[in-house]
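Omission of a single protein chain aside, the complex is shown with its protein chains in their original locations.
Chain nomenclature is as follows: A, B and C, assigned in order of appearance, with residue numbering initiated at 1 for each chain independently.
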Amino acid sequence: MASATTVKLVISSEVRLVDVVHSASETMAGIAGFDEDQSLNVGLAVREAVINAIVHGNKRDPSRRVDVVLKARPRSITAQVRDQGSGFDIDAMQDPTSEANILNTSGRGILMMRAFVDDVGFKYREGRGTEVTLKARLKRGRRDDNGGSER
Amino acid sequence: MASATTVKLVISSEVRLVDVVHSASETMAGIAGFDEDQSLNVGLAVREAVINAIVHGNKRDPSRRVDVVLKARPRSITAQVRDQGSGFDIDAMQDPTSEANILNTSGRGILMMRAFVDDVGFKYREGRGTEVTLKARLKRGRRDDNGGSER
Amino acid sequence: MKTTVRTVGEVSVVDLSGKITIGEGDIILRDKVHELLEGGHKKILLNLEKVSYMDSAGIGELVACFKRAREKGGTVKLLKPSGKVEDLLQLTKLWEVFEIFGEEQQAIPSF
Partner (left out) sequence: MKTTVRTVGEVSVVDLSGKITIGEGDIILRDKVHELLEGGHKKILLNLEKVSYMDSAGIGELVACFKRAREKGGTVKLLKPSGKVEDLLQLTKLWEVFEIFGEEQQAIPSF
């Protein structure tokens, strides 16, 4: 397989930098062959991961960094977003669409990630923070469902 | 002075990645307070530096990297673009607007950098490649000329 | 994001354009709805026709506006969400929380 086209970004933990990573992700999705709407989906998923890294992981401390690696291959894109935080329990996550939570003003980021890309993985390592890995594959033809995906 | 808002990018030497750095630069110029047209100028200047790093510095070898550091401060932006090439003699540069060169199909990148930002500096260090530093400051009011600039 | 407010009868129609995202659109939206509520304008119709997308912070602010209006005895309704904005309202099931209209002429008398 041809080696992936790779972009690494390092940002300080400021929410106004989210747009930089968002637009880089959209461009990379375009390189991978995604159309405009599919690229926006990738951009939005990466955006949510970066927001979480800045807000929850790094507690908006601008001296902490967020590391992002974007890899475009023909028909697929991978994003890794890593913070310097102390992790969290993904299994404790509440369903933001439940009646109890629907009027909460937060708690929808991971839902969006899972809706907009095919795979979402979380890994926490002591001293290395949380790493979120997002993968999206280009669907063939006009099918809306995602036949061969292992999601 | 407040510390700058910083983004680092590392790309493989592929011209299709130029857009990623271009759009990151435009976003950072916006953060520094530049309007749309001024941000495009910054984007175009950085774009030319990145093209040169990929094409001339790294000879389009995708295994070589281009490192970019963007720093936005209120009313100013700095970009550093570094390749892994063997440098060049900036003083040997020809004037692309002279009669002898006007019909050349290349040679206008540095002219564009100098037109679109206030300062352009080149530094070459053995083993570290060429580093181009671009600086743009926000002009006050509606003045088109660039009064106090040391360009 | 940009907003302009029109008054149609007793309803304040807020035309939004751009994106409702963290640190920018969400704050503009919050401030605008706050201003309307403080000024005694309790019937608020957010026109989303020209909103290209929202992130989770933007969606959260929509909910916050909805709740803040309700606390003050007012209402926030939505007009013409489309594309990604519509997808997001469906995904988050907020489609069932908000009153959503496709036409301004239907939205106005509903207040």
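One rule holds for everything that comes next: contacts are C-beta pairs under 8 Å (C-beta built on N, C-alpha and C of every residue); 3 or more make two chains touch, one makes a residue touch a chain.
These numbers come from a predicted model, not from an experiment.
Looking at the complex as a whole, the chain kept out of the display touches B.
In the complete complex, the residue from B:29, B:112 or B:136 that touches the missing chain is B:112.
If you put the missing chain back, the residues of chain B touching it would be 15-16, 18-19, 37, 40, 44, 47-48, 51, 96-97, 102-106, 108-109, 111-112, 115.
Keep this in mind: only the chains that are shown with their structure count from here on.
We define each chain's centre as the mean of its Cα atoms; on that basis chain B and chain C are separated by 41 Å.
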